[in-house]
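Can you read through this structure? Questions will come right after.
In this view, the complex is presented without one of its protein chains, the others remaining in place.
Up next, chain A:
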């Protein structure tokens, strides 16, 4: 007996094999008992986590809040502002403490209530309700503003026009990025093409807005096809880089082709849109004169508002319709699997080009609206940051989601503006606090938070384009993101 055991142990293999055998041996018995580490009490845990968070914030914001440099005679002057810093740390400490004490380490999960609400409303078409409410508000906004906020209506209407421009751009880019899954970092190029085609046609040939609008869209679509051709074979990061370069090429050409585009001086005196030939100005033959009402500068803003609303709704209508047409389904199929598309006889070249052209066309419409609203355009308006903001709207809203783009536009464009006016924060951080200086910081934090909370965007479910019996939303985890994500 002893002999056998000895020979067996002498036979044992060396190294990794032996280790794994030992491990297998050990598994045959009970797993080794290890005492669970003692858990902190709720209060201690909350205090600990709050301390760690506050420490992190102290380090991160040291150079933003504690120290501040200003340009002074003979160089920079350093001012130390410990008060703002301490307040920020205190806010984080208290916030994290409360969060841990009541939510993370709470006796019952705090999200339970929310889940109950979600379960109760599962049958409701929330998207449809929100969409209908938003549409109603959008249609009546000028009147709502005059009634409820007459003192600020001009400013707010202007902001609404800006938001709607971005909604339209977001919807246009959504076709390329969200549906076809082609990451386009140079979308602003088509915005610029639309704006410059309208501006040049209007100033050189005396054409009006309504004649130029379809032409601007066509030009932009043409440029979309021209961008489409070289990037047909590219995937992923390479596609993103080439589209980025394309956007920059357009801007640099506009900047340097002085004789044609006016270079950095831009183009001045772009005509305003008219309502069947009626201008929005004082005097004879104007809108107010024709209808016999008193002239007010707000009338032109309301008119512009309704133009961009109509254009945006047209974009939405066409996109929603196209999703249910074979071409739209082919876009989504392309995003899911390009090789499978080809095996089904789909010409992926054409599918990609139509996606680029359609997206670019709506960008061009938005561009010519931008030109007519501003009355002046220059290459400065079409920098990469614009592309980035539009893409951020699409990504934050949820790729392929029309409603998500609206919410993200309101949050992003409206949010940036709102932060300008947050003078209320001075009560906390002291009178020296200027919210406009921190708005980009707050804004960036908000974006990070949204992406942590909802990594696939605010509205991440996909609704099917064809239904047999029952409409079921498709979870984001199943939907592919296409090239370049």
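Everything below uses one rule, namely that contacts are C-beta pairs under 8 Å (C-beta built on N, C-alpha and C of every residue); 3 or more make two chains touch, one makes a residue touch a chain; residues count from 1.
Following the convention adopted for this analysis, contacts and distances are computed from a predicted model.
Student: Under which of the names "Gluconate 2-dehydrogenase subunit 3 family protein", "Cytochrome c-type biogenesis protein CcsB", "ABC transmembrane type-1 domain-containing protein" or "ABC transporter ATP-binding protein" is the non-displayed chain listed in UniProt?
Tutor: Per the UniProt record, the undisplayed chain of the complex is "ABC transporter ATP-binding protein".
Student: Tell me which residue among A:250, A:377 or A:479 touches the hidden chain in the full complex.
Tutor: A:479
Student: For a quick check of understanding: of A:251, A:373 or A:462, which residue touches the chain that isn't displayed?
Tutor: Missing-chain contact among the listed residues: A:462.
Student: Have a look at A:15, A:37, A:292 or A:345 and name the one touching the chain we're not showing.
Tutor: Checking each option in A:15, A:37, A:292 or A:345, the one touching the absent chain turns out to be A:345.
Student: I need the residue numbers on chain A that touch the omitted chain, in ascending order.
Tutor: Given the touch definition above, chain A has residues 318, 321-322, 325-327, 329-330, 332-333, 335-337, 339-348, 354, 462, 464-472, 474-475, 478-480 touching the missing chain.
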